[in-house]
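Here the complex is missing a single protein chain, while all its other protein chains stay put.
Labels for the chains are A and B, by order of writing; each one numbers its residues from 1.
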Amino acid sequence: MSNRAPANPAPAADNRQKLLEATMRRYQYRPDALIEVLHKAQELYGHLSPQLLASIARNLHLPPSRVYGVATFYHFFSLKPQGEHTCTVCLGTACYVKGAMEILTTLETEAGLKAGHTSPDGRLSLLTARCLGACGIAPVVVLDGVVIGHADAETLRARLHALLEETPVAS
Amino acid sequence: MAARTLTIDGRLVSARAGESILEAARDAGIHIPTLCYLEGLSEMGACRLCLVEVTGSNRLLPACLTPVSEGMEVHTATERLREHRRAIVELLFAERNHVCAVCVASGNCELQNLAIRVGMTHVRYDYLNPVCAVDISHPQFGIDHNRCVLCARCVRACDEVEGVHTWDIAGRGVNARVITDLGVPWGEAESCTSCGKCLLACPTGAIFRRGTSVAELERDPKRIALIVASRQERW
Partner (left out) sequence: MDLAELHATAERERARRKAIRVLCCTSSGCQASRSLELFHQLEAAVTATGQDEAVEVASVGCMGFCGQGPMVRVEPADLLFERVRPEQAAEIIAALAGEPCSVERGDPNHPFFARQVHVVRRNGGFIDPERIEEYIAAGGYEALYRVLHDFTPAEVIQEITRSGLRGRGGAGYPTGLKWATVAKSPGERKFVVCNGDEGDPGAFMDRSILESDPHLVLEGMAIAAYAVGAHEGYIFVRGEYPLAIQRLTRAINQARKLGLLGSQIFETAFDFKVEIRVGAGAFVCGEETALIASIEGRRSQPRPRPPYPAEKGLWGFPTLINNVETFANIAPIIEHGADWYASIGTEKSTGTKVFALTGKVRNTGLIEVPMGMTLREIVEDLGGGSPDGTPVKAVQTGGPSGGCIPARLFDTPVDYESLAAAGSIMGSGGMVVMDAHTSMVQIAQFYMAFCMDESCGKCVPCRVGTVQMYRLLSKVVAGAATPADLEQLEQLCRLVRETSLCGLGQSAPNPVLSTLRYFREEYEALLREEAAAGANGTP
């Protein structure tokens, strides 16, 4: 884990570090701002690499193990890079009662992927959420940040298929 | 300091104000089982073995964290409590892969002692058989996650007594694991001073000295309390 190369090779004009610095400064490097800082880091870098966690620990004067403990406790933080596309199926009660499991199974089959995982080619992460709070339009699926309400398995399967058929963005 | 009088299992017991039920009971020679509690460390009330019944409270209360009060009536060994304790110990045995026959701590293990004390004859629950690593990257010590009960005594000993905080807990629920630094192998954890206090604090054979074989582990958790007490003396 410690010797994995950073997944996001930093471009020359990388101002992400600066933006992260600015966030930590705004919180006066207070240890209690750890979660806020991790949110920002994840937003900027897509995931939390060991280097990133180590630098946050140094800056907030926290033991590395505490930062790691926090980063692995919460669902939002990911220590691995996410796929190019993400598809999140809500498994809240309302969605469950209205057939969210069937949607998830269909999508798992379509993507050849288990929920919670990223495809080996890095094209897709298939995720689940415990409740997105959009129960009025259950079942709900979020495809690349777009919330789809009253979702049905077949339409989604087609949309996911179309999405994955597109030419991959050069990374 | 003001004294408080209470009854524990029908016996009149005198305690200092602010003292916990557990301390008062131990001073009076009444045994309450514990696992995550270790004298010298902060209490966390996590193992739930020291739960007691207090007349007037409909909830079970952790003896390690409940202060005594005047006239309090405590019951430490009712049928309900005994049944719950046995079940909790069984849950622990089912959670990871505890095999006393091949364990360094056999004969000197708090989990093993608990099983005997609560009268555990077999485990009613499914063994979860998780895949757990054994880490022997540290030159002196090793950790076998198969034997860890997540009591966090190593985490607290390292943080509160050694003052380093090499250990913490990562993940959550049944997937939680004790880790060093950023989840690196123990031998690569730069913050570790190799002081061995985690070894002293560990109730099972999870943390061991390398080279120790079955039932050879020597260790006295009371030394943590001694270190803490002598530190206060010095000043």
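Simple rule for what comes next: contacts are C-beta pairs under 8 Å (C-beta built on N, C-alpha and C of every residue); 3 or more make two chains touch, one makes a residue touch a chain.
Note that the structure is predicted; figures quoted are calculated from it, not measured.
Engineer: So one chain is hidden, and I want to know which residue out of A:Gly46, A:Pro81 or A:Gly149 touches that hidden chain in the complete assembly.
Structural biologist: Only one listed residue reaches the unshown chain, and that is A:Gly149.
Engineer: With respect to the chain omitted from the figure, which of B:Ala28, B:Ala46 or B:Val214 is a touching residue?
Structural biologist: Of the candidates B:Ala28, B:Ala46 or B:Val214, B:Ala46 is in touch with the missing chain.
Engineer: Which one touches the absent chain: B:Ala28, B:Ala77 or B:Leu91?
Structural biologist: B:Leu91
Engineer: Counting contacts across the full complex, list the positions on chain B that touch the omitted chain.
Structural biologist: Against the missing chain, chain B presents residues 44-48, 51, 60, 62, 65, 80, 84, 87-88, 91-92, 94-95, 124-126, 128, 149-150, 169, 171-176.
Engineer: List every residue of chain A that touches the chain not included in the displayed model.
Structural biologist: Chain A touches the chain not shown through residues 30-36, 38-39, 66, 69-70, 73-77, 91-98, 129-138, 140, 147-149.
Everything that follows uses one rule, which is that only the chains that are shown with their structure count from here on.
Engineer: Which chain A residues qualify as touching chain B in the complex?
Structural biologist: Checking each residue of chain A against chain B gives 1-2, 50, 53-54, 57, 63-69, 72-73.
Engineer: Contact residues on chain B for chain A in the complex?
Structural biologist: Contacts found on chain B: 159, 164-172, 179-184, 188-189, 191.
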